[in-house]
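To start, the structure itself, in structure tokens.
Just one protein chain is left out here, and the rest sit where they should.
Entry: chain A
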Amino acid sequence: MEKRTDKNSYTILFAVVMVVVVGSLLAFTASSLKPSITENQRLEKQQNILYAMGINDNDESNAVFISTDKAPDAFNNYIKEQLVITIDGSGKIIKTQTRDEYMAETKQEPYLIEVNKQQDNAKKGEPRKLPLFVGEKDGKTYYVAPIYGKGLWDAIWGYVSVDKDMVVQGAYFDHKGETPGLGANIKQRYFMDDFIGEHLLSEDGVFKGITVAKGNADPKNNDKTDNAVDAIAGATITGDGVTNMIKSDLKLYKPYFDTLKNN
């Protein structure tokens, strides 16, 4: 005898009911949790930017953000200005807006600009908006820029802070799905700290970026002007991703830093 559950009509009915039930369950979960998830992501961006400026609760060997309840205050105190630089396809600056000007135009905080969407815009030939956060700590000025690229499995991103000569003052990297123990280690202190003091420009002022290099004869990273840091063993493609996103995204800020020099 044929079982009730073998009938085609039952199968189709079951599939429909299952899709509706599971679909609404997931939709309900997602929409009811969305506000707190967005808030968490907002705070994380502030923590990331502050981290790149060297404002963090690092212990001896681990990267630790300042706590989420302190982040908004610290962000307001240390970040003096959030610039939005708009560039055209050839990299020329169209305009530079302050936070207030940008807020008046778009009602959005500049630090919430999504770099990957801006990259897509640029690919379509539209102007690209580059956020640049100007922070001050102990009388020193930090320029923090977001970067975004792809690693081995998925997206990688980060924030790099530089001084007015484009010498790196701090870096934070994160990833969506790099291999634990290998590529995922780009967010470890020993990798990120290597970038501090590295020059993005060559000695004659041409933008060179920083290459994550294997066997660069400088594993202890004493030479800060070689435009290279030591790679992580077993994470070649993730390392290349870091190299590429630094090269392609930070290069776009070069014209702005040129204007700083001329003033």
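As a working rule, contacts are C-beta pairs under 8 Å (C-beta built on N, C-alpha and C of every residue); 3 or more make two chains touch, one makes a residue touch a chain; residues count from 1.
Note that contacts and distances are computed from a predicted model.
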- Name check vs UniProt for the chain missing from the figure, options "Na(+)-translocating NADH-quinone reductase subunit D", "Urease accessory protein UreF", "Cytochrome c oxidase subunit 4" or "ABC-type dipeptide transporter", returns "Na(+)-translocating NADH-quinone reductase subunit D"
- Task: Using the touch definition up top, pick the residue from A:K80, A:K95, A:K117 or A:K176 that touches the left-out chain.
- Result: A:K176
- Task: Based on the whole complex, identify which of A:K92, A:K107, A:K124 or A:K220 touches the chain you can't see.
- Result: A:K220
- Query: In the full complex, which residues of chain A touch the absent chain?
  - Reply: 3, 5-6, 10-11, 14-15, 18, 22, 25-26, 29-30, 33, 36-37, 40, 44, 61-62, 174, 176-182, 184, 219-220, 233-234
